[in-house]
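Here the complex is missing a single protein chain, while all its other protein chains stay put.
Up next is subunit A:
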Amino acid sequence: MASKVTERALNLIKSMPRVALNNIKPLPHTSFTKKTDRRGNRKKKGRGDKGQGARGTWDPLGYEGGQNPLIDTSPRERYYAQYAVRRQYPPVSLLELQRLVDLNRLDTSKPIDITSICNTGLFNFDVSKNHFGVNLTDEGCDQFAAKINLEVQWTSELVIAAIEKNGGTITTRYYDPPCLAALYDPLAFFKKGQPIPKCKLPPQDALAYYSDPNFRGYLADPEQILEAREKLAQKYGYKLPDLTGDPVKEMLLMRKDPLQIFYGLEPGWIVNLKDKCVLKPKDEDYLKYYNTSY
């Protein structure tokens, strides 16, 4: 019986026309009509029923006499969505960085971080405007020729390649706003006499970036970063300079602790500018607070 059914089905298919553009159609329940009218009832111009409210007024802004207005029919492109909450990274280009090096505004024999860039007095940012540090952009990546140990808050792959091609190293590092205020103007911060803050971990949406070896994140595995360096050199076609016999290898590999914000100074220490000394509290609870990350 079953064989007869199969035979009949096969014969039916043989006698049917070939599948072509003229005899295909979408599967049922796959197409849907776009609902253009988001506001629903359009009889009363959104002014309610009768009276002064309905008659003594003009049409609402964007009302097009009953047809679907432009604001409803065109798709929304929210470039400034969540603007007040978003993290901002003011740009600094590689060309500007090279100019600072050329004019002796940055010391390449020491690691360069946001403090050394701000101390030139040529770049500023505002922590109160949700600025979270600098974004190093790729303008002037072909001219860049400095060998530096750099720490920035945001970069692209091309910038990383430009720096590593010259034998330098780069790290992307997150700082929370109170730490950034201290890093932006260390003198003003030390004058307050407050303990050096500990740096928080990055927020949830930035954690992936700062633990990515491809962006040289400060929370990434150092061994994976070594691999990523070689991969990037192959991708852009340059030979990675060997750091083993380098006289400045120690400087190039200097890194801050994830809690630390200044080189050589630990969180919780207090700087006395008048007596030119550093105070290190011995209290156990105090030390426990400043040496644990949350």
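By definition in this document, contacts are C-beta pairs under 8 Å (C-beta built on N, C-alpha and C of every residue); 3 or more make two chains touch, one makes a residue touch a chain; residues count from 1.
The criterion applied here is as follows: contacts and distances are computed from a predicted model.
Remark: of the listed names "Large ribosomal subunit protein mL49", "DNA 5'-3' helicase", "Erg26, C-3 sterol dehydrogenase" or "Aspartate--tRNA ligase, cytoplasmic", the one matching the undisplayed chain in UniProt is "Large ribosomal subunit protein mL49". Residue A:Ala145 is the one among A:Ala9, A:Ala54, A:Ala145 or A:Leu243 that touches the chain missing from this view.
When the missing chain is restored to the complex, the residue among A:Val134, A:Val159 or A:Val271 that touches it is A:Val271.
Where subunit A meets the omitted chain, the residues involved are 95, 98-99, 101-105, 110, 115, 119, 121-122, 140, 143-146, 186-187, 190, 262-265, 270-271, 273, 276-283, 286.
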